[in-house]
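Complex shown without one protein chain; remaining protein chains in place.
Our next item is chain A:
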Amino acid sequence: MRHPAKPRALAATLLACALFAAFVFMSIPLRLDMAGFLPTGHDDGTRFLLREVQGGVAGTVVMLGIEGAPEPELARLSMGLQKTLSADTRFVSVLNGVFSVEQAGALRTLVFRHRYQLAPDDAVRNMGPQTLKQAFATVLDDLDSAAGPAFADMIVRDPTRAFVQTVQAFEPDVHVRVRSGVWFAPDRARALLLLRTQAPGMDLATQAQVEQSIRAAFAGLHPGHATLLMSGPSVFAVSSAAGMHRDVDRMALCSVILVVGVLYWRFRSFWVLAAIGVPFLLSLSVAMLVVRLVFGSVHGIAFGFGMTMLGVALDYPVLLIGHRDRGEGPQATLLRIGQSLRLGVATAVLGLTGMIFCGLPGLAQLGTFAAVGLVVAAVVTLYVMPGLVVAADLAPYVSGPSRPLSLVEGLRRYRVLYVVPVVVYGAVLWWHPPILDTRLAALSPLPEQARRMDDILRADLGVPDSSLMLAVSGSSVQAVLEREEALTPLWGQLQHSGMVAGVQDAARFLPSVRMQQRRAEQLPPPDALHRAIVTAQEGLPFQPTAFDGFAADVQVAQHMLPLLPQDLSGTPIAAAIAPLLFERSGQWYGLVFPEAVRNHGVVEQALAGQPDVLVVDMRKEVDDLSAYHTQRTLRWMAVGCVVAFGVLLVGLRSGSRMLRVVGAVGAVQLTMLAILALSGQPLTLIHLIALQFVLGVSLDYALFFARPQLDAHERARTMRTLLTCNAMTVLTFGLLATCQTPLLCVIGKTVALGVALAMVYGFLLAGQRPDMGPTKLS
C-alpha cells in the first residue's frame, strides 16, 4: 500500500468542499412539480387560459374507474366509494350517477319549483289543448304503472315533464351507461366516478393524501380482484413527483456508487477518490447555486441529471491523475494533456447549447446545471488538483502497455472496416430518414400508458380534455351567461353538421335571468291555461280539479324570481358550475368546452368575429410552442456545433487530425440517427439535445485519442484513462435510462449508447499510435 507523502492538504480541502456542498444542499430545496416543463403560452390570453386549465379548478378533477369484477360488484364498490368519499370534506363533489343525500332534497325542491325557467326545450312550455291532451294521456299511462302510485303527485303536477327534462339537462354529457344504478363505461365493465378536490391540483402534499384516502376507502370495501384506476391532472402530478423523487434519490445514490466503484477499480486508492471528490462536490454545489440564482429554483430533474453528469465532469480529474506518472511535478502532466483538456471542456459545454437555449425553463435548467458542473470540474482540475495530486503523489495503479491493450490496439489494423457499418447506416438513413416529432406529447413528463388511460376516462366521463376551449368574458355573471346563450344557435348548427358532439358551459346549468324571464313569458295566462286543461281532459278519466296543482305551478312560475347562482350554493349544480364560471380581477369569465370536436378549423371559423369570445386550440397552441422550441433548439445546436468546430480548428491546427476527429464524431452521429430511425422512434426535442450532448462528449474523446502521443506508455495511459471515463459515463447514463421520468429515460438511453459508440469510433478513427516499433510488453 502506498503512503501518500502529504495527504493533509488534500484531506483539508476535501473537508472544506464537503462542508460547502452540505451547506448548499441544505439551503436549496428541490422542486418536483411539472410546471417548469410546460410551455406558458405566447400571449396574455393563452397564458391566462393555460393557467386556468393547468392550475385552476380543472386541475382538481380526479377520475376513477373500477374494473375486474362482475357488474353488481363494481356497482357496490362505486356506491361504497361514493358514500365514504362524500363524507370527506376534502372532496367538493363525488359523482357516480347517484347524487348524495343531503344535497338531494333541497335541490329537488328548488329544481321542481323552477322547472319552467330551467327546462331547455320549449316544448315543455307549450300548453295548448292538443299538446296537453297528449300529455294527459301519458299521465294516465304513468299512473297505471307499478311505480305510478308512489309518484302520482309529481306525475300529475308536471304533465309536460319539465322537471324530468331539467334534470336530464343537468346531467353531464357523459358517454356513460347507467348500470345497476351507477355510471359505467360505454364499452366495458368499468364503473366510473368523477371527483373534485377542495385542494388545488398542484398542491402535491394534499393531493397525495387525497389519493391515499381514495385508495384506503377502496381497500376498506374489500374489493377482492377488482382494481381501481385513477387519473387526472393532480394524480399525474403526484405520481410524476413521486417517480421523480425516487429517480433523483436513486440517481444520487447509484451514480456515486458506480463512479466510486469504477474509480476504485482503476486507481485502487482512497486518496485518489478523495482527490476526485473535490471537483465532484464543488461542481455539484456551484452548479446548484448558479441554477438557483438564474432560475430562482432547482428542479429535481435538473439535479438528477446533474448527478448523472458526474460521469462526464469527473473525466477531467480522472484524465489528470490517469495521465500522471508517479513522481511527476505539478505542471508536467498538464503540459501533455492541458490543451486537449481545455478543448474537450469547450466542446462538451458547446454540446449543451441546444439544451440551455431551447426556451423551455425545465430543459434550460438541465443544460445550465450540466454546463456549470463541467466548467467547474475542469477549472478545479486545471488549477486546484495539480497541487493536491502532486502533494499526495497520486497516480494510476497500473499504467503502461499491457497484453490486452496491445491486442485491442491490434484491432486498429482493420479500422478501415468501420466504413462498412457507416455506409450501411448511411443507407438506412437515406431510405428511412428520421421523423421529427414536434408535438408537446413528446415532451410530456408522463408515461404514454397513463396518458392513454386519461384520454379514455375523459371521453367516457365527458370531462373536457381542453383541446379546444373558449373563454367568454363580461362585466357580470349575467353578461357572461347571456353571451354563452347567444352562442347556442351556433352550437346547434355545428352539432347538426356533426362538427361537435355537444358543449359544456355554465349557461346549460343555469340560464341567465333574461333567458329565465323569456321562458316564463312563454307560459299561457291563467284563463287560457284553464280552458286548455278543460278541453284536453275531455274523454279522459281525470277529476275536474286534477290539474289544479299544475295550473297553480304554471301561474306562480310566471311571477317567480329567477334562479341565481347563489341560490344553488352547496348543491352539485354549483359544483358543476364553479369551474365554468369565475371572476378574475373584476372581470367575469365563462369557459366553454365543445365536445368531440371533429374539425377545429371549422369551429374556429364559425366563432370568428364573435365579440368577447377568446378561442384557444390548446393542442395546436401547445404544439406550435413545442415546434417553436424545437426550431430554437436546432438553431442553437447549429451555433454550438459551428463554434465547437471553430474551437477545434484553432486548437488542433492540423488538417489531418481535424479530419480524423470530425470523421469519428460524424460516424457516431450517423450511427445514432440510423439506430433511432430503425427503432421507429420519432426524433423529439429531447433526442436532439441528447444527440448534441453526445457530440460534445465524442469530440472530447476524439481529441484525447488524436493527441500526438509521446510514446507507447502515454498511449496506454490515454487508453486506460479514456476507458475509465467512458465506463463512468456509459454506466451513469445507463442508470438514467432506467428512470421512470420519461425525459430522463430518453436522455439516458441516447447518451449511454452514443457515448459507447464515441469510444469505439474515437479509438478506431481518431487514435494515433506512436510509430515506435512493436510495443514492449511489461
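Some notes on this structure:
Definition applied: a residue touches a chain if its C-beta (ideal position, glycine included) is under 8 Å from a C-beta of that chain, and two chains touch if they have at least 3 such contacts; residues count from 1.
Definition applied: contacts and distances are computed from a predicted model.
The chain not displayed here is annotated in its UniProt record as "Acyltransferase", chosen from "Acyltransferase", "Cell division protein FtsW", "Quinol:cytochrome C oxidoreductase" or "Phosphate ABC transporter ATP-binding protein (PhoT family)".
Remark: the omitted chain is touched by one listed residue; of A:V164, A:L229, A:V260 or A:L436 this is A:V164. Residue A:A147 is the one among A:A12, A:A147 or A:V642 that touches the chain missing from this view. Listed residues A:L10, A:V94 or A:L107: the one in touch with the omitted chain is A:L107. Contact between chain A and the unshown chain involves residues 72, 75, 79, 97-101, 104, 107-108, 111, 138, 140-156, 161, 163-164, 167-168, 171, 178-182, 541-543, 546-547.
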